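Sending over a structure as structure tokens; questions will come in a sec.
Missing here is one protein chain; the remaining ones are kept as they sit in the complex.
After this line comes subunit A, so read on.
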Amino acid sequence: MPPKRRKSARSSAGSEGRGKGKDKDHPEDIFPLVLTSTTQELFGCTADEDVTKESPYKLLQKDDIMQDIKRRATVSDFCPMKKILLGYPEDEILLVYDRDFTYNCAFYLVLTPEAKDRILNPPKPETPEVVEKEVSKTPRPKHWISLGSEQEIEEESVKETTKKLCYKFSRVRRKFGAPVCFSDRNVADAKDGFLECVSYQDSRFSIKQMQRDCGVQAVPRLQSSSAQTQWKFQRNVFTQYVPRELSDEEKENILQSESLKSFCNSVTPRVLHALQQEEIMNVFSDDWEALGTGAEGGDWPGKVSQDLMLFQAFTDHKYTKDRKISSIHWHPTIHGVIAVALTGKKEAQFIDSTTAVTRPSLILFYSFSDPSNPQLLLECPVDISAFEFCPSDPNIIVGGCVKGQVVLWDISAHVTHLQGAQPSATKVPVNTDTFGIVDHKETKTPVVQHCAMSSSEGCHKGPITDVQWLPPTFEVTRTGLPVENKNKISVQVVTCSLDCTLMFWDVRMQRPNPSLSGRKQKMDPKTQPTPNGVPDTFKHLDRTWKPLLRVSLPKIDTSGEYIPLKFSLEHYICNNNNTDEAAENESDSEGIPDYSQLRISSAKTLRTLEDVNTKLYIGTANGEIVYTDWKLEKDDFGRLLSAKPLHCFSIHPRLVNSVQRSPFFKDIILTTGGCNFAIWKEGVMDGPMLLSSRSEQDYTAACWSLSRPAVFFIGKTDGSIEVWNLLEKTSEPTQVQEHVTNSMITYIKVCSSSSKQHFLAVSDDLGLVRVLEIPKTLYIPSKSESLSVKKYFELEEDNMKVVLKDEELCEKQKKEVEGPKKKTEPDKPTVKSLDLTKEAYMTEYGDFPSLNESSLKSIDLWVATADTPDP
């Protein structure tokens, strides 16, 4: 009950005042009262000090209040309640500090003891009793009140409306236990199998759907599509630009400008400095490299052997007994294979042919992997004196016999065997099926028969001394004219023999000559059975092979002919003008060409090659070097005859052993004969560029080094090898290696098929082939060696010319002096000269037969003829 707020004055007007207040804003037993501060201090109830809001109760003694009233009478605050106090039963009276002014005064007195008790001792709450009651109660389910959900459940649940029908099937008793077969049947299979109640639209009533629930969901529709542009109008776009240029006026302006001048001034010193630096020395040159020959750089600390070291020696006593080696060649492609031609020794030849042990002549193939057994044997009924591998096809080998015939072999069937015998390859299992008749036993080496031999009419009359293939770049017609070789393979062979002729042979099938066609046709159907294992590559040549061209060597000044022993022709390197043709030809002739299919083409269809050097250097049995042209000329009668040789030089005292062209310079030729050798330059017809001094021993074989232009090897009769280096010394060999073989060296050949090892094959009189390893110093060329050698030869040439000029001058002077004397006797000198020459000739010729005999005997090409006396 909010008391009505009314201005309460501090008047404590008597009890009558109390009655004036009509609004009873306080209960009867409360008496609001205002206490002055003195009273407060007196009674110890100072506001906010003794009594506070928290403890507003103060018990006052009644007697104290009565005394206060008596003492202060009307001033006392308790005056208006004097009467009440007198009627107060108890001694203590409660004074409450009413801070909130609930009864409009700061204090109020509680008049009745009951109220006092009530205020001081409020009733306690009854909380503990309630807690006890809840714990003891256990939860009990409430009674379920139906809200209508069981109806829905009833609607949804599935109940059987009709009772289930139960059928029992049973069979006749006797069929019990028998198997039953059930099958399916579709309803529509049987007629009246079902009864259909078709729905129909009842026209009696129709319901129009007024409201329909439908839902809408937005789904993004995914669509993938592609587009391709078409380049409809194809148009090449390109830009061409022209470098920017300044017009002349602008250039003038710039050239006049100051900035350019200052630029020039500033830049010039730098540039001059740099230019001078360049001039002074080359900072980038490698001195170390330039110091040595390059190869020594790596091996310098180690011992570098200068000698030719023996690598392997090949011999097979079964075959080489009593035989000597006539020629050796390295296989051009297979590394480590060397072919050796053996001929019977001179003594054997004098035995009567009927009683002689007919041992076929052989060419043995040795390989590094097996030094004592030959890998392949090429057989021929007649001794081979010279042979060569075909440069375009290393499986074809041509050989020249001592009877004058030319023989061909084809070893393509056995190449795999040879390749398998390479030392580097691991033992390749050899397929015996390819050989046919050859046994797999290692002791038996495959033997290859010759596949073609020249006819006996057409061959040489004397033993063949040298055989060479023509290079694949050109071929020769019947008149000796060089024409282009469409096949780009070597098809022609040149042989020379002691019958003073050179012959050109063609390995291709000859066009059927109308005069010979009858004979030939007879031969063809009578196909001679080829022996087993002989390939028929050259079957067309067998026994009918005739030379294409015959070149004789008439002597220049006198009658008679030169006897060629060795020759050398220039390997022409064709510069093809028609590159298209060349490309076509190359594509056609890929792979190993098939010789059996080749035909000689008509000379008219082939283009003549003008720049082929048709001249040969021939070394003769008398020690002469003959320089001749092989082209046939028409003489006065219209016959084709060989021309007289252009030059003849009698340099060597005895027969010429070898004529070797340098592999680096096509016009430098080395010839050895007797006890000296000579180096010639083709084109210089005055004499050799270099003629060595006579040595004690005869030189018997020579070979240029294949990697160093200035080095060549010469073999001597005592079995030693001399190494000559033209750049070091020209008067003596740089190195002499003694006793390489035990007897006369017959052949030297250098092989360089491997870049790491260079070999020198040396064959001797006893049938032994030694392979020596060439030390690095001898096969690695020094810096710019070929240039130096070239310069050397040019110098020599110039020297020679100078010397000759001097000689001519001397001669002229002499003639001038003697001229008037000779004019008196014009005829005699000529006769004299003729006589002289004849005498000289006779003296020469007198010696000739014996000389010839001895020299030929030494190379065992001597064929005992009827008119020569037996030695």
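The definition used in the following text is that a residue touches a chain if its C-beta (ideal position, glycine included) is under 8 Å from a C-beta of that chain, and two chains touch if they have at least 3 such contacts; residues count from 1.
Throughout what follows, contacts and distances are computed from a predicted model.
S.K.: Match the chain absent from this complex view to the correct UniProt protein name in "Large ribosomal subunit protein bL20m", "Radial spoke head protein 9 homolog", "Dynein light chain roadblock" or "Cytosolic Fe-S cluster assembly factor NUBP2".
M.R.: The chain we cannot see is recorded in UniProt as "Dynein light chain roadblock".
S.K.: Using the touch definition from the top, which of A:Leu86, A:Leu120 or A:Ile254 touches the missing chain?
M.R.: Result: among the candidates, A:Ile254 touches the missing chain.
S.K.: Looking at the whole complex, which of A:Val75, A:Leu120 or A:Leu246 touches the chain that is not displayed?
M.R.: Of the candidates A:Val75, A:Leu120 or A:Leu246, A:Leu246 is in touch with the missing chain.
S.K.: Among A:Ser146, A:Ser206, A:Ser266 or A:Ser559, which one is in touch with the chain left out?
M.R.: A:Ser266
S.K.: In the complete complex, which positions of subunit A touch the hidden chain?
M.R.: 243-246, 251, 254-256, 259-261, 263-268, 270-272, 274-276, 278-279, 282, 284-285
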